[in-house]
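Here the complex is missing a single protein chain, while all its other protein chains stay put.
A, B and C are the chain letters, set down in written order, and residue numbers restart from 1 in every chain.
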Amino acid sequence: MKTKESDTKTYLGMPLYRPKVGFFEFSSCEGCQLQIVNNESTLLDFLSLVEVVSFREAMTEKSDDYEIAFIEGSITRDDEVKRLKRIRKNAKILVALGSCACFGGVNQLKNRFKNLNWVKKEVYGRHPVDTEPVRAVEDVVKVDLKIYGCPVKKEEVEKSVLHIALGKSIEIPKYPVCMECKANENICLFDLGELCLGPVTRAGCNSWCPNSRAGCWGCRGPADDANVEYMKKIMKEKGFSEEAILERLECFGGFADFLKRKK
Amino acid sequence: MKPELKFVDVIAQQQRRHKRKNDLACFEHTFRSEVTSVYPLTEMETIYRIQIIDPEERKRFRFIPGQFLMLELPGIGEAPFSISSSPSIHGEVELCIRKAGNLTNYLAKVGRGAIVGIRGPFGTGFPMEEMHGQNILLIAGGLGLAPLRSPIAYAQENRSHFREVNIIYGTKSPANLLFTYQYDMWSRDDINLHIIVEKADPSWKGAVGLSTDILMKILSGRSDDFYHNTYAIVCGPPVMFKFVCKMLNTFHIPMQKMFVSLERRMHCGMGKCCRCNVGSTYTCIKGPVFDYWTVMNLKEAI
Amino acid sequence: MKKTINVNVKHLTRVEGHGNIHIKIRNGKLQEAQWEVIETPRFFEAMLVGRNWDNAPLITGRICGICSIGHTLASIRAVENAFKIVPDEQTRKLRLLLKHMETLQSHSLHLCFLALPDFMNAGSVFPLIKSHKDVVMHAAKIKGLANDVCDCIGGRRLHPTRTVVGGFTKLPTKEELSAFSERLKALIKDLMTVAGLFSGFKTPDFVRETEFVSLKGKDGYPFIGGDVVSSDGVLMKERDYKKVTNEYIVPQSTAKWCRLSRKSFAVGALARVNNNFEFLHPAAKDIARRFDLIPVNHNPFMNNVAQLVECVHVVMDSIRLIDELLDSKFTDPRQEVKPVKGVGVGAVEVPRGILYHCYEFDDKGKIVKSDCVIPTGQNHANIQHDLEALAEEYAVRGKEDGEIELLASMLVRAYDPCISCSVH
Partner (left out) sequence: MIFRTFKKDELKKLVEILAAHNRIVGPVEAGRDKHGSPIYAFNEVSDFNSIRLNYTTTKLPAKRYFLPFQEDLSSFRTEGGGWQKIIDYNADKPLIFFGLHPCDINALNKLDKVLMHSVYPMPYYAAKRKNMFIIGVECIPQTFCFCRSMGADTALHGFDMFITDLGNKYFVEILTDTAYNFLKSIRTEEPEEKDHVLYMKAVAERNKKFTTRVDTTDLAKILDMEFQSDVWKHWGEICLSCGTCSNVCPTCYCYGVEETVDLDLKGARKTKTLHSCNLIDFAEVAGGHNFRPERHSRLKYRYYHKHRGFVEAFEESLCVGCGRCGESCLAGINVPEVIASVRGGKIKK
């Protein structure tokens, strides 16, 4: 959609940059894109900041003329690698949108099995299917910005886009979810006898899960300087099984480096 | 009587007070100001002249060299900057700003005529009057010349109050030199200006080395009278002022006569947010200008 | 008669996931009509193997962003059935309410943002924001309210956080619920406006007789659990779902296909309305009649209308559910879970049709085997056969490439396919 009038938008007298954006999905549930369509109350303001030129889930027109490419999903097949590389060439800014794009998301759980053939057989029997170990977007091309979460928080996406339009830097919290959880005055999940990765997971979701009295599963990956090793020890001391702790840490792929380091 | 609490309006209450630092309303008081000129110094640094719009406020605005301001662009951010101009000009300041992050990069795009907000002045300054009748050493490294430019202006305007005045300015390379257009003017007022770069380029004809090299030359072989009656102001990166101050100390210049300006993260400028604390001293209130003795006693200062 | 027609749609837009349409007509004869699903498989069934039961709802919810609530509920039901947990009435009502709001959210997204542009000669909803602002605003309001209720009951609109095996981690407050009840009552007007708009559109006339499969209504319009019924007279237990779906693999698709009594069958809103018309809320029945949707209707394009009918039904039924919840005393939202060795199946009517989850557990509650059959997967074969028939019929009528391409795309879209979900 092209509109001329908003090309003259300004902030504090400074002309605003109205980027052309494209949304592209790879192996994923498409939920992160949906989060953007799901922001009924702010959708119009959001759309006036950018020019959406490609968004297959919502529109028929498409174009290769975009400056920001939002990549949703992880990379699991060769044709995806090719498509992703082409998008990287066209885009000035490539954004990894959501946990799948940032770390492989739940999809990378299949990487647990050393034998990909077993995985294929479990689902498709003897029928041949094409698949590779799941990779995060940055394992294939350079990523300029990561927006974490499964799903992403629409406020974070909006803020990032606004900041690009304004020319303001984008800051994501470096501290863990606990900080937000306490600010929301939740009862700590550990007091309720439940597991929670809030102490090591990057904040920014406004402690979405603990607000619902559900422990954090670490979908946003580790906070800067996350003390994962000691947290594991704490969880074990609180009576949680090694397995349950591992299942959590490996669920969204964000803590893969910490799990590898241990082996 | 109904047992009902009455709302206490603190704004109405504080009207009675007049001392600015105790005035509740001063906390978020912003002087709406206009950027009246923008002059790029190097690729990274630009000098902005900023004038308070309201004439009354302009008249009342005073500061001492070494103090800083909080500069705000609504919605973009706010950050502390040393005032880099003469204290005798009221209601108009010059800030020398390096592109370093969010606000400063945005500022680089702002042109003449932009409306910005300033709060302050905050913090301690260099005790210029105390230095009257003494020798002064003004030593800057890199961007440290920005805060030093205000005491230099003071020394220039009050030249007769001081004995020997030496400016030592060192940078990485000639391309980093700030305020090159002012060097002649500074020298003219019987101020010894020494410039030194760490790495010369083919066009460079001046000295090459560290500012301590020059300092050594100036200090060696002087009389005790010189050492005892000398003040030093040192601005620059921590490593630099550490070495300079150590050297000054070996010549027995009293630590309480050496002044440095510290930089920390700041979100309020008024001793509330704690982000600037060194050990547990507020840089924004007890500093940014500290004498070297105090700095030595601060945990984690250097 | 047009002799040669080529339609090649790569990555059909305004649907969830990746699919292609190829139609080739030579000398007026259909040579090829193909519905191709090229989505990358993610292997959810393998991912779950070896993991603890509590992982299942959380992970399988990520099969699909649009119907993550449905997946979570089906998964929970499968686990609960395996562990012989019977949810109490409060939990059942809250789950149904949550389910309703997902249906409303998904149907309104499909109708007003994905399907609508086809009828208004637009490539997407974006230009309509300018030209038909009022319609878009009504639609956004419907979808927004549905999402707000999902936030409140499920914790968030997508990948819910409060729904767990055994119940809920946290309950909404009664104040929140009663506020939603008021907003839902006011929403009927918006729904009627949208209905009014759709009544002005011409539904392509195309009929191909098919078998419709859905859950069977007992004391109400069916959404969660129960028997499976088909318009061809098949009746099965939930746990025997494999006898209904009969999955098989075809070369052109990474999603598996299904069949029952004929070469293909259909699930979804139209199947539900066809099979359970009597259980619809009177207001929903009225809308159905206004659009001549009388069971059994065999025009796949009528799925759009069926969705509209269901929107009215779920809004009316949600108002009832909230009233009942408000009258009850809230009890502990969560039952204790004790893993039992065994197999459990959960069938849930999600927006696009019946969704089955099935898990086998060992005595510690670890998943030994898992299986998910997705509604769009059940529809793929039907889409393929519809496409063939449509292409043939319209080629005979002498339509142009462009028209056939649009009709074919609209046909696939009418199924509201969730392609990545069907591959998972």
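By our rule, contacts are C-beta pairs under 8 Å (C-beta built on N, C-alpha and C of every residue); 3 or more make two chains touch, one makes a residue touch a chain.
Everything quoted here is computed from the prediction, not taken from an experiment.
Name every displayed chain that the left-out chain is in contact with.
Taken over the complete structure, the missing chain's partners among displayed chains are A, B.
With the missing chain put back, one of A:D45, A:D130 or A:E242 would touch it. Which one?
Of the listed residues, the one touching the omitted chain is A:D45.
Tell me which of B:I191, B:A232, B:M270 or B:V295 is the one touching the absent chain.
Reading the full complex, the residue touching the unseen chain is B:M270.
Please identify which residue in A:G31, A:G73, A:P151 or A:P176 touches the non-displayed chain.
Considering all chains, including the one not shown, the answer is A:P176.
Counting contacts across the full complex, list the positions on subunit B that touch the omitted chain.
Against the missing chain, subunit B presents residues 1-8, 10-11, 13-14, 21-22, 24-28, 30, 32, 72-79, 100-101, 104, 113-115, 117, 263-265, 267-268, 270-275, 277-281, 285, 299-300.
Which subunit A residues touch the hidden chain?
So the residues of subunit A touching the unseen chain are 9-13, 16, 42, 45-46, 49, 158-159, 162, 166, 168, 171, 174-176, 178-179, 182-183, 185, 187-188, 190-193, 198-200, 223-227, 230-231, 234.
Keep in mind that, in the parts below, only the chains that are shown with their structure count from here on.
Please compute the C-alpha centroid of subunit A, do the same for subunit B, then give the distance between them in whole Å.
Comparing mean C-alpha positions, subunit B is 43 Å from subunit A.
Take the average of all CA coordinates in subunit A, do the same for subunit C, and state the distance between these two points in whole angstrom.
Computed value for the inter-centroid distance: 25 Å.
Which residues does subunit C have that touch at least 2 chains other than itself?
none
In the complex formed with subunit C, which residues of subunit A make contact?
1, 3, 25-35, 37-38, 40-41, 43-44, 47, 52, 55-62, 76-77, 80, 105-107, 109-110, 112-113, 118-120, 122-125, 127, 129, 131, 150-151, 208-209, 211-214, 217, 243-244, 247, 251
What does subunit B use to touch subunit A in their complex?
73-77, 101-102, 105-106, 109-110, 113-115
Which of the residues in subunit A end up touching subunit B in this complex?
By the definition above, subunit A touches subunit B via 11-14, 166-169, 171.
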